[in-house]
Every structure is written in C-alpha cells, then in structure tokens.
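Note that one protein chain is taken out, while the other chains of the complex remain in position.
Residue numbering begins at 1 within each chain, and the chains themselves are lettered A and B in the order written.
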Amino acid sequence: MNSLATYLIVSALLFSLGLIGILLRRNLIGMLIAVELLLNSANLNFMAFNRFLTPDPVVGQIIALFVMGLAAAEAAIGLSIILAFYRKMHSINIERAQRLKG
Amino acid sequence: MRMETSSLNIIMQATFWGTVALTIAGASIAVFPRNILYNVLGLALALTSIAGLYNFLGSFFIALMQLLIYVGAICIAIVFAIMLSRPLHLETPPRATPKVAMGVAASAVFFVAAVSVVLKTDWLPSPARVADASLWSVENIGHALLTRYELVFEVISLVLLVAIIGAVITAGFSRRLSS
Partner (left out) sequence: MGAFFTDPILLVTVLGTNLSFLSMVVILIFTRSDPKLSSRISVGAISIAAVCAVFLLAKLYGASPLQYQTLWLSSGKLNIAFGYYLDPLSLLMLTIVGVVSCLVQIYSLGYMAGDPGYSRYYAFQSLFAWAMMNMVIAGSMLQLFIFWEMVGLASYFLIGFYYEKWSASQAGKKAFVMNRVGDVGFFLGLIWLVIGFGNLGIPELNHAASTHALPQNLLTVSALLIFCGVVGKSAQFPLLTWLPDAMEGPTPVSALLHSATMVAAGVYMFSRIFPFFAASPDAMAIALAIGTVTMLLSSTMAMVTYDLKQVWAYSTVSQLGMMVMALAAGGYFAGVYHLTTHAGFKALLFLCSGIFIHEFHTNDMRIIGKQGGRKLKIPMVCMAVGALALSGVYPFSGFFSKEAILGVLAAKPNKIWLAAGLFGAVLTAYYSFRLIFHILLPKGGIEGKHHDGRAQSAHEHEDEHHGYIFWAMAIPVMILACVTLVLGFFEHPIEHFLARPDMVHTVQLSVPGDFAGAPISTLREAGSPHLPEHGGGGSDLLLMGMGVSAGLSGILLAWFEYGRKGASRKGFLSYFPAIWKLFDYRWYIDIFYRKSLDSFVYSGLTALFTKNDRRIIDGGIDGLCFFTEGSGRLFSFLQSGMLQYNLLIMVLAAGAAVLYLLI
C-alpha cells in the first residue's frame, strides 16, 4: 500500500488489459472502452509518482486532471466517428474498415 | 492505541486490496465478455475503483473529478453510442486463433517489460520533498491552475472546444449524407 511499486504494477496490469482489448476486440465501441482503460492506467501512474517522488504534489494532480480532460475530448470524437462509420457500413466491426487496403 | 493502529491498518489494507481487486475485475469485465453492455458496466466499475485508488494516493479532488468526468460523462456517452448503433443485433464472426495468440503475447511482453522496469529501478524521492499537508489542498490546485499552469488551462479549454465542434460535424455530416 505504501510502496510505489504496487501502484505501478497495478497500472501496468491495467495497461496490459487495455492492450488486449485493443488488439482483440473487433467491436469499435469495445476498442474505445479499452482505450479508456489505457488512459486511466497512465493517469494512475502519474498520481503514484506524484504521491511518492515529486517535490510539489500539485503538478501531478494537474497533469491527471488534464489527461482526464483530453480523454473526454477524445472519447467524444471517437464516438461520433463510430456513429459516422455505422451510418456508412451499418456495422461496427472494425474488420469492415478496409478501404485503405493496398 | 496500538491495537487500534494495527486493526486500522488491517482495515486499510483490506480496503486497499479490495479496491485493487475491483479495478482488475472491472477491467477484465470491460475487455473479455462479448456483450457490449457488460463491457460498459465493467468499465464503470473499473473507473470507480480507480477513483478509490486516487483517494489512497492522497488526492480526493482528483478522485472526485474521475467520478465526475469518466463515470458520469464518458460512460454515459458510450451507452448512448451503444443505443444508437445497436450492435447487439449484428453479426459476431469467429475469432482467428493466431490473432488471439499474437495479441495476448504482445500484451504479455509489454507487461513483462513494464514490470521489470518498475522492479529494477531504484526509485528515489526528490530531495526537495516537503511533508506539508497544505500542499495537498484544493486551494493549492486552484491557485496553481490560475497562475503557473494558466496556459495549459486555456489550451485544454480550446481542445475541448475543438473536440465538441469536431464531434458535432462528424456526426452531423454523415447524417446529412445518409438521409
């Protein structure tokens, strides 16, 4: 509980689960959910460092705040893209998005 | 006192590890099941548990923000998207095994790498670290946001503006095209 390593390992685990989600899920919304997990694990990392290592604890919290803000913006755009994609393909299976196949 | 401290300790430990377990469980539910609603609910659980972890890391403000932004806004948005795209009625093609294996292997590799870094590094706290409780207050955060990190604050608001406009346009155009 009071060691940095614990939090870092937890965040690493979250990140790996997020990676699995991105690489394996074919549902676009499922991928988006996994991306949120990734961002959260990064946030957790920042907060952990902030708690144990940094001289000024404000900085880490502000970083976490901004990451959250950016995640929100990205989620919004991502969802609208998914909606646009759905209207085109009538499916949210990522394996249908192969227009760029060369 | 000692008994109180130790039992308090045990309760703290148990809560901590319970929160961690909930996080991992939520993340697993967010990733593995096929039903998208399960995934969203799992995500909400994970995010809530992470808010709890933020509490343990000393910043209840950020924990609050987490709940507000992530669980309150993003998860709801995702639910809206699910409702609009109706994925439950659509096809579920079979998984290709090599792809699964490769994916699991990739993230396993990454996990091993990250953990080795964590364990091998000698984490040294900064010597300028001061044990001052007033530094952890919300007031401090607000002060910093408006003085030192003013630019970042404004930029993030700009980013949010662009994101909103972009989201509206992206969702709006295709509607016009498909109607």
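The definition used in the following text is that a residue touches a chain if its C-beta (ideal position, glycine included) is under 8 Å from a C-beta of that chain, and two chains touch if they have at least 3 such contacts.
It should be emphasised that the depicted structure is a prediction, and the values quoted were computed from it without experimental measurement.
Undergrad: Taking the full complex into account, find the residue in B:R34, B:R86 or B:K99 that is in contact with the omitted chain.
TA: B:K99
Undergrad: Determine which one of A:L53, A:L70 or A:A97 touches the chain that has been left out.
TA: A:A97
Undergrad: Among B:V109, B:V130 or B:L161, which one touches the chain that has been omitted from the display?
TA: Of all options in B:V109, B:V130 or B:L161, contact with the hidden chain holds for B:V109.
Undergrad: Residue-wise, where is subunit B in contact with the chain that is not depicted?
TA: 99, 102-103, 105-107, 109-110, 112-114, 116-117, 120
Undergrad: Given the full complex, what residues of subunit A touch the hidden partner chain?
TA: Touch set of subunit A with respect to the missing chain: 19, 22-24, 26, 94-95, 97-102.
Quick note on the criterion: only the chains that are shown with their structure count from here on.
Undergrad: Quick check: how many Å separate the C-alpha centres of subunit A and subunit B?
TA: 7
Undergrad: Show which residues of subunit B lie in contact with subunit A when the two form their complex.
TA: Those residues of subunit B that touch subunit A are 12-13, 16, 20, 23-24, 27-28, 30-31, 36, 39-40, 43, 46-47, 50, 53-54, 56-59, 61-62, 65-66, 69-70, 73-74, 77-78, 80-82, 84-85, 87, 90-91, 93, 95, 99-100, 102-104, 106-108, 110-111, 114-115, 118-119, 123-126, 128-130, 135-136, 140-141, 144-145, 149, 152, 156, 159-160, 162-164, 166-168, 170-171, 173-175, 177-178.
Undergrad: Taking the touch rule as given, give the residues of subunit A at its contact with subunit B in the complex, in rising order.
TA: Within the complex, subunit A touches subunit B at residues 1, 4-5, 7-10, 12-21, 23-27, 29-30, 32-34, 36-37, 40, 43-44, 47-48, 50-59, 61-62, 64-66, 68-77, 79-84, 86-88, 91-93, 95.
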